[in-house]
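Mind having a look at this structure? Questions to follow.
Apart from one protein chain that is not included, each protein chain of the complex appears where it belongs.
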Amino acid sequence: MSNLVIEAYRNPEAATLFSLKAWDTFVRQSRKANLLASFYTIFENHGLLDKIPSKPKTHLQAAHRFADKHATDIRWEIDKLSKAFDQLEQPLVLLKGAAYLAAKLPNCTGRVFQDTDILVAETALTKVENKLNQHGWYQAQITAYDERYYRRWSHELPPMRHLQRKSLLDVHHRIVQPTASLNPSTTKLLNSIQQLPASNVFTLAPTDMILHSIVHLFNDGEFDHALRDLIDIDQLIRHFNTDLKLPGKLVDRAEQLDLERPLYYAMRYLRLVFDAGYADEGECIHVKQKPNAVLIRLMDHLFINAIEGHHPSCERKGADLARWCLYVRAHYLRMPLHRLIPHLLYKAFQTESH
Amino acid sequence: MKTISQLSQTTIRDHLNGSGLGLCSGPFNILITSSLPAIASGIQTLYANFPYTDSSDFFDFHVNIDTPKTIRRWYRPKVYFSVDGKRPFKPLPKNHALAVLEWGLNWCIANQAHQYLMIHSAVVEKNGIACILPGPPGSGKSTLCAALVANGWRLFSDEMALIEIESGLLVPNPRPISLKNQSIEIIKNYWDGATIGPKSYGTDKGTVAHVAPPVASVLRQFDKCLPAHVVFPKYMAESPVTVKPLSKSQTLIQLVESCFNHNGLGKTGFIGLSDVVDRCGCHTLTYSRLDEGIHAMEQLKAPPHV
Partner (left out) sequence: MDQLSSTYRLCPDVLIKRWGNEAVVFHSASSDLYHLDEFSTCILARLDKQTLSHAQLIDAIQSHYQVDNLDQLKQQLTDKLNNFIRSDLVEIETI
């Protein structure tokens, strides 16, 4: 069976022609991709809800309802964070899901995520950590190995958990790991943050938000939600591309932030998977950063497999292997090999013993 | 309507081994696959009166229950429950398969069916008066529920109340009633003609067996109904039967605490449960003898506004 999530995303009208059997597959594929609630909003925006048979519609509504409450919880969390940051001379800069939600971006609806992510200048980390402690956020219990790993090699503090609310907070000081071959400057990102109306809450600039989403997808190794992430990126680009100049701006900004390679891949797969018209420009402009042809062939194979075969009903041969290769690749991008191998071995051993 | 009782054991096995057996359980279509003979015979016994549908239909849950293809098949064999390829629990001993299927289906509903307010409770109805019986394990809710059903009450569920959010209607989902330990013998003696499935010994909950819902409850498994009473049952040895009113605010607090998805529904959930409390008579019922408990339940009249 084909990937109906991609089909319905590219053309929501087409879903109204699905057979009941196809709806059954679509609901399962969307649930697996964490997109069920998002599709409720997509169908709603296209005025198609009335054309969906009642059984699948019930699943979309139930997921939507749940995601809606989740959004309320995250807004509450943001409100609490902004109260803590009021007492600091530091901006509260939200990243990823929390930022989409606070800025009411089209891709915020239907996301369900565990952590709130924020970006803080490295020099302000101690001050921020102390203030967060005063407001009830404490480091979650992790092993001594993980603690050392986070402090030394990671781009974020060990995750913090609120004592009463149990919610998780990730405090980042960079958007990629310090050991990664890519090196986007946090200072440059913080210099262009944007304040949300009637609040003391900030997000990254649109180009930076999109580039961050791209780096997260192509360098973080969590390919279980690759399809959801790619759809996120597409929705963000379409939202901000009102003057049709966004692809060019992304290319310029990617050069400043040292993120050209991930941008190249993102544009390539947005074009290949969603047939995104805007992607040609973004993909073609920076020919100098293009990977060589063999590497492109290999990556095409890995990404397309990982993205399109996310559910057993549409899985191709080798999808698991592809995801594993991407996982190793993501780690390779983040860490030098002599640190990576012991780390992966330790993690593999830990998973085994649990 | 085609019911499972019209299928031979071989046909049931073939379906379970092939594209799946499509069970229509109240508002849910469930596609079950399994290679275990215990599941085939369990379904034949406990779900005999249920309609089935073919595998080209829409299914709310795709569940599989099987032994893994490893040494586990032979050495201390275990079964995995999976829903759409995901395994929500650790494997359990193979001879618990039927109980695992029931727990698994409860898990599916509790985790996905957010179109309903879901309260951990038994629900029964007689003469149009539907009662929600919330109760923690050990309150005797399932035993009382089985005894009420034996006395002609219609089974909605022994495990969770499903309340439609828009209408406030209770949605029936009569499935096998789960009995534990001494309750199995008590109900066997109490309910003449009860169909009781095989026992699973040594589960987390002790010995477990399931009673098939009566055909009358299954035939009306699509008839919804507004709730009339919330009754908190409590079995207490040697106690005389007593029905006491419970304050509305206490009832609401306890319903919120017994609601599986109250946090997930937020305001909608709170408003829905408040409506239930507004609409219903609220009581506690303490009993030691089933007959007295049932007699007390039959005295409950429809609240004026139902």
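Observations on the structure shown:
Order as written gives the chain letters A and B; numbering starts at 1 within each chain.
What we mean here is this: a residue touches a chain if its C-beta (ideal position, glycine included) is under 8 Å from a C-beta of that chain, and two chains touch if they have at least 3 such contacts.
Since we're looking at a predicted model, the values are computed, not measured.
Residue B:270 is the one among B:107, B:190 or B:270 that touches the chain not shown.
Chain A residues in contact with the hidden partner, per the touch definition given at the top, are 72-73, 75-76, 79, 165.
Interface residues of chain B facing the missing partner chain: 247-250, 252-253, 256, 262-263, 266-267, 270-271, 274, 277.
Basically, only the chains that are shown with their structure count from here on.
Within the complex, the chain A residues that touch chain B are 19-21, 23-24, 27-28, 31-32, 53, 55-56, 58-59, 61-63, 65-66, 68-69, 72, 311-312. The residues of chain B lying in touch with chain A in their complex are 29, 56-60, 62, 84-85, 112-115, 165, 261, 263-266, 268.
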